[in-house]
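First up is the structure itself, then whatever we jot down about it.
The complex appears here without one of its protein chains, the remainder shown in place.
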C-alpha cells in the first residue's frame, strides 16, 4: 500500500481556498492509497479534461493524461482498450463532460467500458470565470447570461441511466467519508461508473448553504433495481427545490467493452514485443498478397 | 394550399428502389402540402445532415439547408432562433443524429426549441455502404465489424425523453397513413419534436420482415403521462425481440427556447432594415464609450 | 514628468485588473493616452497577477520592462518585480502584507479596518495613495472613482482619501494635452466594430482570450433591442448554429481561441462552399494545444489562412490595436456579407485583453452594396453564376424565392451535382472572389508604415506587436511595416513599403516566424527574425536591446 503522502507532487495547488475540489482530491487520494494494496499503483491512470477540476492530475503522483476540454472520456477509453489491466479514472468538469464532451460520455456509458468518471459538478464554468453550464438552474446569472439563462438544466444521471451506465452515484464535496466510500465503490465497479459530484465553487457559484440544507444519504435503496434507481434519480431535477439524495443509485453487472474487444488478455499494449509482431506480419502480408493476386 | 406535385424538384432521385426513404419523402410532402393552407409555404425550411436520408432536401421544392454530417440540428436551431416564424424540419440519419451529432440533438431537446427532427433510422450507415450505427443491434455484421459488433444499442427515444424532449414518436416506413399522421402532429407540436422513423434500408439492412411482424400502433395511451410514455418507450430496446409500438409516446406543452430568446417578435432576421440598425448603433456606441471614459 | 509607467500587483481575485483600469482612467482624465498590459496566470484566486499602466502624451500600445511606480499589495509583488525597478522607481506597498527597503509602506489592512471596509478595497486605498504621490489633484481622482465604482461608492472614496492623505507627494506629474477618451480593450473594440456594422447575434463557447467579447456583448444586449448573445453546447454547435442563422438573414459573429477554432474548421469550409458570410474571431494564445491559456502568442496565422479542406478563399485581418480592431472588425462583417465569404479576425491575448485609449475612426459602411435579390429581375437562384461570381441574396420567408443552401457541390439553384462542368464553373465562381476582395480592400490601409520612413532598415511585424515595434522604430530611427490584411495579402503595398530597404527584421510572437513565411511565399526574404515564444509580449526596452544586438 502506498502511503497517501507519497501521492503528492511538487505542483503548487492553485484552487481557490475553500473550493470543493480539495475534498475530491483528498478523497481520491485516500481511495488510491487504500486500493494500492490490491491494484498495483503503476496500473492507475488518471485522466482529466480542461477546467479547474482538471488540475487534479497535477496534484496526484500517478500516471496521468491531461487531455483537452471535453475530451477526457475518449482518451480514457483509448487507454483502457489498449491495456485493460489499467485502472482508469476520469476527472471531468460539468462544462467539460456534460457540455463540450457529452457525446463521448454517453457512448462510454453505452459501451459499458470499465472506466470511472468523476464529474466535478459545480454547475458553472470555473476556469473561464463563471458562465452557465448544462446543469446550471434556470435563470442562472453568469457572465454570459447577465439577465439569467432561459434553459432548464438536464439531469445528467437520468441521461446516463438511459445511456446504459452500469454504476450511477452522486457525491457532495462536504462530507468526505461518504465521498470516499462512493469513489471507492465506483472505482471497484466492473464497467462504466459515474459519480456526479456536487462540488462547491466558492468563487462563482457557492451553493454550500443550498446543498447542505437538502442533501441526505440514500438508505434502504435497492441499487440493483432499475425503476427504484430511476425514481431516486428523478427526485431532484437540478432545477427546482427538493431533497437531494447522495450515494449509489444504480449498479448492474454485465460484460464490459474492453473484454469483448481485446482478443488476448496477455497481449496488452506497452508490454508487447513490437519486433516480434513486425516479423510475424511478414507472413501475414504474404498471405494477404497471395489472396489478392 | 400548394399542390403536392409542385413540391417536386428536377433533381433525379438516387435512392435504391424499395428504399424506405421514399415513404418519408411522400409523407412529408403531403404534410407540407396540407399544412401550406395554414403555414405560408415560404416559411418552411427543411434541413438535413449527410447520408442517404439527407438527399431528401434536393427532392422537395421548399427552402432547404443541406448541412454537414451530424450537424443538421444546430443549423436548424440557428435558423429558428433567427426567425421564429419559420417552420423548421430536420431530416437526419441515425449515424448522423445519434452518432456524430448526438450532443446537438440532446441539447436541442433540452432547450425545447421548436423544431421537428425526423430520424431516418435504418440502423446502418447507408451512404458509406454499410457500417454499424448506435442503434444497430448487438452482433451486427457490417463492413467495419465483420465479426459482429460488441456494443448494445441505446434507445434513442429513452435518451431524448430524459433530455427534455416535449414530443416523442416512432414511425415506420411501411404504412404511410400512420407516418403522415405522426409527421403532421410532430410538425404542429410547439416545442422540440422527434420522430424516430424505422426506415428500411433494402441494400444494407433489410429489416422489413422483422419489423412487419412486430409493429403495432399505440392505442389508449396517455401521451401526456411521463411514466406511461417511459414504459412504452422501454418496451422495445432496439436490441432484443419484442413488440414495437408506433405512434406518439409523449407530448408536453411548455415554453420554447426561441420564445425566450427573441426579444421582439417583429424583429425577425431577413426582414430587418440593417441600415436603420447601423444608424441606431451610432448612439449606442457613443453611450458605451462615454461609460468607459 | 510627461510619461509614467505604473505596475500594480497582487493576488488573483483581489481586483488588480479593475484597479489598473481605474488608474488608467484617472490618468486619461489628466490628459494622457493610456496603454495597459495585463499579466495573470490560469487560476481564479491566489497566484500572482499584475497590470502595467503606461501613460504618455502620444497614442501608445506597448509597455517597458522598467517602471516608475510600483504598487504592491503583497510581498510577492515586491519580490517578483525587482528586475523592473530603476534607481528612482517609487514603491508604494501594503506594509501589513509585505516589507520593502525602499518606498513608502501603507498599513492598508489597518486603514480598511478603521474605515469598516472589506479586503478588496485595499486597491482603492493604494490608488488614493498613488494619486497623492504623483501629485494628482484629489478632485480628479474623486470624479473618476465616483463614476467607475458603482458599489459602495462612498466607502471606497473614504478609503481612497485615507490612502491619499496617508502619503506625501513624491513627484509631480504634468497635465497632459489630450481630451479624456475611452479606455477599452481589444475585445471591446472588436465588439464595438461588429455592433457598428450591424451585428445582430454573437455566439461563443467561452475561451480565453476571446471570452471578453461574449461578456461584453451579453451585457450590451440587455439594453440593445437588436442584439442577441448565445452560448451553445460546443464550438461546433456555435459555428453550425451561426451558419443556420446567417442563412436566415441574421448577422452573426462568433469568437474563440485556437482549440475551439480547430473545431470550427469543418464549418468554415462549409461556409465557403455554401457562400454563407460568417465572421470568426480567433484570439491567439500560447500554443500548441492548451498551452499557456492566459498568455499571448501569434502562432495561428498560417493556420487561419490555409485551414479547411478545399483550398478556398477567406478574408483574414490581424488588427494591431483597439482602433484598428474596431475599424477592421466592422469592415470584416461588412465585406463578409458583400462577398458572401468567411472573414477571420485574428487577435491575440495582448490585444484582446490589453487596454488602449480609443477614438473611433469614421466608418462609412454601404449597406446598399449587399446584393439583396430584387424579385422583379428573375426567378431566384441562390448560386446564380454571374460575371462577378456574386449571387443574389434572399432569406427564407420570402414569398418569391426558394432558397436552397448546399454543402455538396451544387448547381445554380442549389441542388447537388456531380457534373464535371458545373463543378468546374462553380469552383471558378467562388475562386473569383479573391480578386474582387483584393481590389475592394485596396481602398483601405491594408498595410501601415510607421517610424522613420526613410530608413533603409525595416521592422516587419503584425498584430499587437505593432506598437512595441513603433516604439523601437522611433527610438532607433527605423521604418516599421505592419500588414493588417493577411488574406488577400497586400503584396503590392508591401513591395512599395520596402522600397529603399536593405535590411528587414521580422518581429513575431512565435517560434516559426509565420509572417516571415508568408512574405517568403511572395518572394520577400527577411534578414533577421526576432521571435519570442514564452507567452509574454515584447517590452519596448527588450525589443530595442534585441534589435541592437
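By written order: A, B and C. Residues from 1 in each chain.
As a convention for this text, a residue touches a chain if its C-beta (ideal position, glycine included) is under 8 Å from a C-beta of that chain, and two chains touch if they have at least 3 such contacts.
These figures come from a predicted structure and were not determined experimentally.
Touching the missing chain, out of C:274, C:403, C:486 or C:526, is residue C:274. Only one of the listed residues, A:31, A:45 or A:165, touches the absent chain: A:45.
Touching the chain that is not shown, out of C:96, C:409 or C:527: C:409 (per the contact rule at the top). Touch with the chain omitted from the figure is made, among A:141, A:213 or A:281, by A:281. Remark: the residues of subunit A touching the chain excluded from display are 9-11, 40, 42-43, 45, 47, 50, 55, 57-58, 61-68, 71, 74-83, 85-86, 103-104, 107, 261-264, 267-272, 274-275, 277-278, 280-282, 284-285, 288-290, 292-293.
Listed by residue number, the positions of subunit B touching the unshown chain are 14-17, 50, 52, 66, 68-70, 99-100, 102, 125-129, 131-132, 134, 143-147, 203-204.
Where subunit C meets the omitted chain, the residues involved are 41-42, 236, 257-259, 261-263, 265-266, 269-270, 272-274, 284, 286-295, 297, 299-300, 302-303, 305-312, 407-409, 418, 420-421, 423-424, 427-428, 431, 510-512, 514, 517, 520-521, 523, 533-536.
Everything that follows uses one rule, which is that only the chains that are shown with their structure count from here on.
Averaged C-alpha coordinates give centres for subunit A and subunit C that are 37 Å from one another. The mean-CA centres of subunit A and subunit B are about 31 angstrom from one another, to the nearest whole unit. Residues of subunit B in contact with two or more other chains: 103, 107, 261.
Touching of two or more other chains is recorded for residues 233-234 of subunit C.
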